[in-house]
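Excluded from the complex is one protein chain; the other protein chains are retained at their positions.
For clarity, chains are labelled A, B and C in written order, and residue numbers in each chain start from 1.
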Amino acid sequence: MTQAPAPSAAAAVPRSVRLVYFAWVRERVGLADEQVELPAGVNTVLDLVRWLKTRDEGYAAAFADETLVRAAIDQSHVKPGAHLDGAREIAFFPPMTGG
Amino acid sequence: MTQAPAPSAAAAVPRSVRLVYFAWVRERVGLADEQVELPAGVNTVLDLVRWLKTRDEGYAAAFADETLVRAAIDQSHVKPGAHLDGAREIAFFPPMTGG
Amino acid sequence: MTPTIRIQREDFDLAAEIAALSAGRRDIGAVVSFTGLCRDEGGTLAALELEHYPGMAEAEIARVAETAAARWPLMGLLAIHRYGLVAPGEQIVLVIATSAHRRAAFEAADFMMDYLKTRAPFWKREHLADGTTGGWVEAKQEDDDAAARWS
Partner (left out) sequence: MTPTIRIQREDFDLAAEIAALSAGRRDIGAVVSFTGLCRDEGGTLAALELEHYPGMAEAEIARVAETAAARWPLMGLLAIHRYGLVAPGEQIVLVIATSAHRRAAFEAADFMMDYLKTRAPFWKREHLADGTTGGWVEAKQEDDDAAARWS
């Protein structure tokens, strides 16, 4: 019998995702979008936010208030605890002010 | 000292009012409007309705359900107990169905 | 702010009425309109005949509009109600409320329609597609209930 790959094998595959930023999050980060490899241990939106904050002062400023910035995975709103499994595009933005 | 006229003196003056009817009240009464002298003792809208019902079968049919027909005095909605003092135009009509 | 009230046989033009309410202003943030149309009731209706009480129709809608203007911070308020024969698909009634913010505009337009339905002296009679004259439309309890929401 063949054995199914262990979950850890999937996690070891480099996960490349597109990050997109809007409004003052975009301005503070200094980028509209970028492609990143998610490090091991970054499994949720909040993990990703905390990792991004370590990258430089722009990210740190953008995500200074972790509860303020909103996130979407593949163009649907998600909460900070959402898992990144299979995510292709992760967006960060301020609370919406349209309408 | 002069004495104020007694209320009964005012009530004795013939009170001529215009009655107007709408929708099926108009159709049952058979008139769109008429001028009437209010008889003594007819002091409220309900008094007037009860007097009108005695005039003929058309009025009786129009006001068969005393709680259904609505009234206005001088183009403002009133309740059945409203007094007719000073009224110039009294309207009767079904519940409104505009809009 | 003086509400605009018109009772007329003729049709009306929503876009022209909004333009008139908005002319020369840059402080309006929200425009809510309600247009009531004549339905064909599954093809059974040829027309609605709208009877009204001239004078009182204007006066009563004006009283409702004044109540709305006192209750919400409006920049403009308009109500037009037609009388006479109206064919399916045609417009019967129009309410427009404008304000700085959407909540006032929505609530005022909604309130105007609920009160207009139950207080404005108009009566509808059906003319049927088979050539006969149907009955007078009966008032609905749900309209009274809707108006009672505001008190």
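Definition applied: contacts are C-beta pairs under 8 Å (C-beta built on N, C-alpha and C of every residue); 3 or more make two chains touch, one makes a residue touch a chain.
Please read all numbers here as calculations on a predicted model, not as lab measurements.
Visitor: Can you list the shown chains that the hidden chain touches?
Guide: Touch partners of the hidden chain, whole complex considered, are A, C.
Visitor: Spell out, residue by residue, where the missing chain touches subunit C.
Guide: Residues 13-15, 18, 22, 25-40, 42, 88-89, 100, 102-103, 105-106, 109-110, 113, 146 of subunit C touch the chain absent from view.
Visitor: Please output the residues of subunit A touching the missing chain, sorted low to high.
Guide: These residues of subunit A touch the chain that is not shown: 20, 22-24, 72, 75-77, 91, 93-99.
Here, only the chains that are shown with their structure count from here on.
Visitor: How many angstrom lie between the CA centroids of subunit A and subunit C, rounded to a whole number?
Guide: 50
Visitor: On a C-alpha centroid basis, what's the spacing between subunit B and subunit C, in Å?
Guide: 29
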